[in-house]
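First comes the structure, then the notes that go with it.
A single protein chain has been omitted from the complex, and every remaining protein chain is retained in its original position.
What follows is subunit A.
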Amino acid sequence: MSDKTKDAAKALLAGEIDRRGFGKRMASLGIGAAAANFALGGVATEALAADFNWQAHKGKTLRLLLNKHPYADAMISDLAHFKALTGIDVQYDIFPEDVYFDKVTAALSSHSNRYDVLMTGAYQTWQYGPAQWLVDMKPYLKNPAKTAPNYDFNGIIANLRDSDAWSGVPGEALGSANAKQWAVPLGFELYNVSYNKRIFDKLKIEPPKNLPDMIEIGTKITKDAGGAYGVAVRGSRSWATIHPGYLSAYTNYGARDFEVKGTKLTSAVNSAESKAMNKLWVEMIQKAGPKNWATYTWYECAQDLGAGRCGMIYDANIIGFFENSPGTKESGHIGYAAFVPNPKMTHATSNVWIWSLAMSSFSKEKDAAWYFIQWASGKNFGIYGGVKKKLVDPVRNTTWHDAAFKARLDKNYPGFYEAFEKTLPDAKIYFTPQPLFFNVTTEWAAMLQRMVAGQVTIDAGLDKLAAHIDREVKSAGI
């Protein structure tokens, strides 16, 4: 690597030039993109290593348990840099999402020390944490001997940081003073509308402004688009049906999952606000949803958007990113819009899903595992994943403010950044933290299916669901 190349890479890492400037300098030196990236990685490794002993655990081996996801793919593609930086070897097992959390539960509940670091969601930590399967990472964060000075944990978007921190007391707010940091965010998703511009242009319609509007527009698409239906949302009998668009809209209508009085939780799924929102949601699925909605997961929603089978989705914004990328039928035709479901509200209240990294309590290499977690959630990897790979949405403010990242989005995914910016301020986890999360939300999804199928009225269904949740909560002694 020449001195000029090194200087350019150092200037970029120091923030003196942006990615575009770095690219231009490399081009003027006759260096291609791949070589430039390699040079940047090398200098980043040197820079990271300069002010912290990253080699303290050289020669050790870590095992990761990963979910098959573009965020994990980004991490895997950059492992060579971590190995060069630390001298730690990394091996991993990767599983599809359908079976991933079963594998995690099996590994952790058996107290296996096979895995040191695992991918998890925040909701899972509400079970794994109290079960003492995960390590609280606050002591690591506070220890300057173990955490690099430029790691900047506070540079991670505050709501995401807090979402992975919980005290273990049911109903107590996430990120409270006595909360334990069960995981560290890697990448996340929030929920807004991604729509098919071709269909919208053909029908001369605009993206919906609120839920009643979404029903109207969705119904029109189902009737007039010539085969495509209106709105794709998840519907399978799973907790995953509740946490995306559904809970975001639910919250926007002022509804909550629980009322918290001290340490006592009472189900609030049958509140007036919940019933009002559910009536609209059920109507939307019946009039404008997919015919086999009850089997719909993330994958079906994504496939339908990418194949032009639906007019829009109200789901993860990153689906809109992936389906607009080369390789799908509708690539280049996807638009993005922030969405405020309640006409009386002025801002979105998006729930979030956060892919995070956690450390197994049974790991024998905890310090080395912490090195990996801080590298993967660090600034350099965030920018690499955001600019070069599909790590959207990155969790660090620095990545969102990175010129090259913004340029990439603006060029190929127009509107994505703006929709994100509008949705982000109030994007956070809106569930009440408690260990029965999966029990509650799976039953919730089952009841939603029954309401959509007309097996039970909305009022009766939600009353029944509330009674069931209260029984479960009582039986668990919460």
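Rule of thumb we're sticking to: contacts are C-beta pairs under 8 Å (C-beta built on N, C-alpha and C of every residue); 3 or more make two chains touch, one makes a residue touch a chain; residues count from 1.
Criterion: contacts and distances are computed from a predicted model.
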Chain not displayed: protein name in its UniProt record ("Oxidoreductase", "Carbon monoxide dehydrogenase", "Ferredoxin--NADP reductase" or "Sugar ABC transporter permease"): "Sugar ABC transporter permease"
Full-complex contact with the absent chain, from A:Thr105, A:Thr266, A:Ser331 or A:Thr457: A:Thr105
Of A:Ser238, A:Thr266, A:Asn412 or A:Thr457, the residue in touch with the unshown chain: A:Ser238
Among A:Asn113, A:Asn150 or A:Thr442, the residue in touch with the chain that has been omitted: A:Thr442
Which residue of A:Arg25, A:Lys146 or A:Arg309 touches the chain not shown here: A:Arg309
Subunit A residues that touch the omitted chain in the full complex: 101-102, 105, 109, 126-127, 130-132, 235-239, 290-295, 304, 309, 435-436, 438-439, 442, 445-447, 449-450, 452-453, 455, 475-477
